[in-house]
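One protein chain omitted, others in place.
In this document, chain identifiers A and B correspond to the written order of the chains, with residue numbering beginning at 1 in each.
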């Protein structure tokens, strides 16, 4: 059965959900802007005194530890508890997990102390969070030995959540199914933040669909179809990025349905 | 009498005033870059230990609470007191007012403890700061019932300041006059930060003109004329944003004078 990717995009555009972010200072603008261009409503707020209130008016919560500090992670916990109470999905980008002890410890604290509904990272980051022994080189992906689908499924089961591993092929696993998204283009690896903004897209789609693995897969699929379209007119990473925003804005039923490459296992 | 919009733009370009910002982490680059592209000189500094000194070498001060914290607002107060002493205008963007108690409380603290010369927000934010009972959905504008011009005039009188309400039509009121700016284009609502950068533009114009309502109106008018020009060549929000910077840089007497839509009441 073909996944109805465009239907979910349409839901995001119609419902315009508020997506509350506590994200990193590098890609914060692009995290917000991607959500906006998809038709949803981003809000960024991290003060410990207001994050619980802000999460209460949101439809999903995106956490990204890219430029974490101890205080910032404390605000994440407060926001996540509020989101858990309200029953909205919480997405965690374990950006840079494996690079330092602080990152690893804070990832595990978040996973243990609040309910994370979607864990997202590249292969080495997710392997680290799963308990695999790997070393991340900066925030770039590196290969890991064990079968990635097994790692995703096992972590999804262990944490009762959805797990997203981004890469040339994206793997999205929950306790029942595995989605493989085969859209995307290599030009995405030449700009900073493609991983972070993927997480924000997942947050926007998770805000309008209870099946979180389906939401994450469809979000990634739309984003990567737009990247494929953008790469055709780009002369390099600069024009690619602008064309990406245009392409997302102009996605329609025809090109999404024709270009989508999602396999459900 | 026709407002001499281009004259003020020329003053900004010739005087290149330093505009000191304490703004949010989402749009901070664009706040700085818009000021630069208009020909002025942005400086961003927020450490409590230096903001008073930095305000002393500036010609205006822009405060934006988008990603506020308690410490950050304390730095704002120090900077604003220094600006007040020097006699340079202080612009406050009440970004997200109405969304959380922290935001509302900090807005009122700023308005009560330092002199704010220009208060700027969208309809629901300004209504909140005026004492109207509204709820902001994220940082996006929402309609409010009471007549917006009345709200602006009443707040301007209450706080002895200039009030700017941005929207499809921008309202700028001081205790004597009301300016309506009818430039702009709907594509502006598809990218993040158009409100924040409008505030920074107002800061740049307020730095070179004592009549602050006139300064704010002319700044908005130039910015929105550029947006109209940019939207003509754009394929979507990505190319629109780049074209916007080009259009601001290339604004000249002919197109500004021909395209300006300011009504003075």
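In the analysis below, a contact is a pair of C-beta atoms (placed from the backbone, for glycine too) under 8 Å apart; a residue touches a chain by one contact, two chains touch by 3 or more.
Treat the numbers as computed from the prediction; the structure is a model and nothing was measured.
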item	value
Full-complex contact with the absent chain, from B:85, B:113, B:176 or B:246	B:246
Of B:12, B:37, B:156 or B:222, the residue in touch with the unshown chain	B:37
Interface residues of chain A (partner: the chain not displayed)	24-27, 29-30, 66-70, 96, 99-103, 135, 137-140, 190-193, 234-239, 241-242
Chain B residues touching the omitted chain (full complex)	18, 25, 28-29, 32-33, 36-37, 41-47, 49-50, 53-54, 57-58, 241-250
